[in-house]
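After this line comes chain A, so read on.
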Amino acid sequence: MQIQTLFDSAATQQLIVELSEQIDRAVEPGAHLVLIGIHRRGDSIAAAIAAALEPTRGTLASGSLDISLYRDDFGQIGSLPQVGSTTIPEAIDDAHVVIIDDVLFTGRTIRAALNELADFGRAGKIELCVLVDRGGRQLPIQPDYAGHRFQAQPGQEVSVRVEDLDGAWGVDLVGTGGAAGAEAE
Partner candidate 1 sequence: MTAMGKDLELGKDLIGLEDLSREQILGILDTAEPFKEISERKIKKVPVLRGQTIVNLFFEPSTRTRISFEFAEKRLSADTVNISSSGSSVQKGETLVDTARNLEAMRIHMVVVRHGSSGAARFLADRIPSNVINAGDGQHAHPTQALLDLLTIRDRFGAIEGRRVCIVGDIKHSRVARSNVTGFLKCGAEVAVCGPRTLIPAGIEDLGVQVFGRVEEAIEWCDVLYVLRLQLERMQGGYVPSLREYNRVFGVTSRRLESAADDMIVLHPGPMNRGVEIDSDVADGPRSVILPQVTNGVAVRMAVLYLLAGGRPELAESAKGRMP
Partner candidate 2 sequence: MSRPLLIHGGRIVDPSTNLDEIADVLVVGGRIEAVQPGLAGPEDAQRIDARGLVVSPGLIDVHVHFREPGGEHKETIRTGAQSAAAGGFTTVWAMPNTDPPLDDPAAVGFVRQEARRWARRGEGGARVSPVGAASKGLAGVQMTEIGGLVEAGAVAVTDDGHPIADPVLMRRLLEYTQAFDIPVLQHAEDMALSARGVMNEGSVATALGLRGIPNASEAVIVARDILLAELTGGHLHIQHLSARESVEFVRMARDRGVRVTTELTPHHLTLTEEAVQGYRTEAKMNPPLRREEDRQVLRQALIDGVIEMIATDHAPHHYEEKEREFDDAPFGIVGLETALPICLHDLVVSGDMTLSSLIDRMSCAPARAMGIEGGTLRPGSPADIVVFDPEASWLVDADQFRSKSRNTPFSGWRVTGRIRRTIVAGETRFEDSGSTT
């Protein structure tokens, strides 16, 4: 399996800094900003963005969503997904929520996340922030903030490494593309 590094640790951290700046510019000051990471690597990125925003925005409310129970392929996949924990910090009614994930591919994870988030309350506004948008959407979902956009081949996988789980930051492209069938996101 061919592995190509798209972004090394320093470059990945630079992407996160840029994402933080985009969010800081776009979200009006004084808004009730809540960052929700998608379990598990979205959580790490959300924490990094929250840290970057702290000087200007103070300590932000942040949470984590596990979308296993909202997947649309339950019972079809080979093994059961391990259900992780979901923590939503407080009432999100009328908040400005930014959902944060590592890679945007088919859009099905974000569809599930939106449904799940709706069960916690009625957010004033929901935006999507991803480290990498690799194309290949199957649903009408687009990111509001993306660290890097490119069109990967169907057989390729974009793999994000985060410091707390993988030891260092990074973005890899796995495989040469052209393999049949879309992988699960």
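Keep in mind how these were chosen: all candidates are chains of the complex that A comes from, given by their letters.
Here, a residue touches a chain if its C-beta (ideal position, glycine included) is under 8 Å from a C-beta of that chain, and two chains touch if they have at least 3 such contacts; residues count from 1.
Computed from a predicted model, the values in this text were never measured in an experiment.
Colleague: Pick out the one candidate among 1 or 2 that is in contact with chain A within this complex.
Modeller: Considering all copies, chain A is touched by candidate 1.
Colleague: Considering only the defined contacts, which chain A positions touch candidate 1 in the complex?
Modeller: Listed in rising order, the residues are 66, 68-71, 74-75, 77-87, 115-116, 119-121, 184.
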